[in-house]
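Inspection log for the structure reproduced underneath, given as structure tokens.
The other protein chains are all here in position, but one chain of the complex has been omitted.
Presenting chain A:
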Amino acid sequence: MAFPQDIDALTKAFSGFGVDENAIIWILGKWYPEQRRSFRKGCSQFFWEDERLFERWDDNHIAFLEREFLRFKNAMVLWILHPWERDARMAKEALKNREYDILIEIACTRSSEELLGTRRAYHSLFDHSIEEDVAYSVHDNNRNLLVALVSSYRYEGPKVNEEIAKKEAKTLWEAFKNVNKNPIEDGEVVRIITTRSKLHLKSVFNHYKVVSGKNIEEDLEEDSSLKDAIQCLSSPKAYFSRILDIAMMGGADEKHKEALTRIIVTQADAYMKEIAEEYLQQYGVSLSQKIEETTKGNYKDFLLTLVSRGV
């Protein structure tokens, strides 16, 4: 008979985010056949009684475990990759899975030179330009925005024309107010969001608040590419902080969970300190602590190491 607390511990060891390799070694490694059998019998979460009289492992859970075991390896590979190759591979995958928010994240949070590097790596890896693949694969009204975002090569200097920023804030406001037209289909909205420098856009968004009385994100529909783009451009650390929180929420699906690896790895050398500060402010608990609570094993240790580098 296996001790109940061992059963409990082992169940926990592979029920979350990453796997607790140590618990598995020390508990499971010691168990003889009867103990393993009583685990299978006592754990209806993962096993069920097959008609041919054996305790069968649920296929979904096997798949789940595979993913959780892979999390550390995936994080490590992403960490080693050259940032350009990393972003290019992520972009390709995102395009294939229609995860436009990831494309937007890459296009909007990287610097002009980083995005350019990603485009170069994409050439090498896939013999196509990223914009040609995006233009070819996206068929809905997100297309123009996405193509323009991945093709952008924004000015990064300090000069901003306040008069134009003010005018463009008003243009955006009027476009968002227009109930007859989806703003993502408005040429002026796309032009401003995809070609102006980030500093200029900050000024536009400030003027927007004056003109509309609200933050620009509040005037946009939830779950829209436009909102993602604007959030990434105006406050990337708030964006990253939000995505991290969603990833670590109980019941998060795989797509959302993947973001934890992606963001920690891609931001460890960039905005990590700011993201951690923002996270603490937004959610009242430190990012490291939340990771400690939510993840397990080598995966957890790896993430915590990355997070504490810059903080």
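Methods note: a residue touches a chain if its C-beta (ideal position, glycine included) is under 8 Å from a C-beta of that chain, and two chains touch if they have at least 3 such contacts; residues count from 1.
In this text, contacts and distances are computed from a predicted model.
Only one of "Annexin-like protein RJ4", "Very-long-chain enoyl-CoA reductase", "RALBP1 associated Eps domain containing 2" or "Dolichol-phosphate mannosyltransferase subunit 3" fits the UniProt record of the hidden chain, and that name is "Annexin-like protein RJ4".
From the options A:40, A:86 or A:154, the residue with contact to the chain not on display is A:154. When the whole complex is considered, the residue among A:34, A:49, A:93 or A:132 that touches the unshown chain is A:132.
Interface note for the absent chain: among A:15, A:182 or A:197, the touching residue is A:197.
Although one chain is not drawn, its touching partners on chain A can still be listed: residues 116, 119-120, 123, 127-129, 131-132, 135-136, 144, 147-148, 151-157, 159, 187, 191, 195-197.
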